[in-house]
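Notes to accompany the following structure.
In this view, the complex is presented without one of its protein chains, the others remaining in place.
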Amino acid sequence: MVPVEYYLLLSSGLFCIGLFGILTRRNALYFLMSVELMLNAANINLVAFSFYWGNLTGQTFALFAIALAAAEVAVGIGIILALYRNFGDVDVMQAATMRW
Amino acid sequence: MTDDRPGSSSRAPGIAAVALFGVLAAVILGSAGGFGDPVGFPAGESIVHTIGYALFDIGLGEIPVEGFLAAFLIIAIALDVALDSAVYLAKREDEGTIVSALTDGGRDIVDGPVSGDDSEGGDR
Partner (left out) sequence: MSLLQIEPTSWLFALSSLGPTVVLVLSALAVLAIDSLSPDARSNTRLAATAAAGTLIALGITVWYLLAGTGQPATGGAISLFSGAIVVDGMGLFFTAIFTSVAALVVVASYDYLEDDANPAAFYSLLLFATTAMSLMAVANSLATVFISLEMASLPSYALVAYLKTNRGSVEAGLKYFLIGAVSAAVFAFGISLVYAATGSLLLPDIATAIGDVTDLAGILGVGILMVAGGFLFKTASVPFHFWAPEAYEGAPAPVSAFLSSASKAAGFAVAFRVFAEAFMPALDVAVDWGLLFGILAVVTMVLGNFAAATQTNVKRMLAYSSIGHAGYALIGLAAVTAGAGANNATVMGAAMAHLLVYGFMNTGAFLFIAMIERWGVGRTFEDYAGIGRKAPMASMAMAVFMFSLAGLPLFGGFFSKYFLFLGAINAGFWWLAAVGAVTSALSLYYYSRVVKALWLEEPTGNLDALDSKPTGLYAAVIVAGVITVLLLPGFGPVIETAEAAAAAVFA
């Protein structure tokens, strides 16, 4: 039996890989993939701790998280398409004449 | 296409992500002693069935689970909303029809705005 804290380490590693991608990549599509990694880190925790606590709340909620991730990507791709039509590129940093 | 070769973007913010992993790992290992043995699921109980019951709030099955009927109804509408938003954003208004999706193109072929109408563009 794998100790449950290993799952936590795995999921936080995945979460931080996603965050790394968001902070360093400029392409909007890479950005979406990185967000997917972060959401799936949450799913690992939910499924692992569903077994740990002996209730299925986490597993059921993970299904909802997957569906919402898909919905979010759909809207995101729509915005990126509109961006491409206006700017001819999907570079986050270029469109971002961002004044943070 | 966007320049995304290694080294093309700044790596400095990435250190923040690595640092966050350090913090998270420290917290997790610090509380690792707090985890007991997992409860697990009773043998012979169908997990898939129980998830199905949970989605509709039926309350059968031996494995404890919270009711997700409200979440199920809300996400039904939420997916409609996502479809509505995505279709609106992706639709081309100018020709009035949906032309075939852009496959590639990018910088090398088209330089500058692709959309025909950029009269209002860059207004800040």
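Annotations
We just call them A and B in the order they show up, numbering each chain from 1.
The rule we apply is simple: contacts are C-beta pairs under 8 Å (C-beta built on N, C-alpha and C of every residue); 3 or more make two chains touch, one makes a residue touch a chain.
Keep in mind the model is a prediction, meaning the values are calculated, not measured.
Against the chain not shown here, chain A presents residues 8, 11, 15, 18-19, 22, 28, 31-32, 35, 38-39, 41-46, 48-49, 52-53, 55, 57-58, 61, 64-65, 68, 71-72, 75-76, 78-80, 82-83, 85-87, 92, 95-100.
On the side of chain B, the interface with the absent chain consists of residues 24, 27-28, 30-31, 33-35, 56-59, 66-71, 74-75, 77-78, 80-82, 84-86, 88-89, 93, 115, 117-118, 120-124, using the contact rule stated above.
Here, only the chains that are shown with their structure count from here on.
Our note on geometry: chain A versus chain B, Cα centroid distance of 5 Å, whole angstroms. Chain B contributes residues 1-4, 8-11, 13-14, 16-18, 20-21, 24-25, 28-29, 31-32, 35, 38-41, 47, 50-51, 54-55, 63-66, 68, 71, 75, 78-79, 81-83, 85-90, 92, 102, 105-107, 110-115, 118, 121, 124 to its touches with chain A in the complex. Chain A makes touch with chain B in their complex at residues 1, 3-5, 8-9, 12-13, 15-17, 19-20, 23-27, 30, 51-57, 59-61, 63-64, 67-68, 71-72, 74-75, 77-79, 81-82, 84-91, 93, 97.
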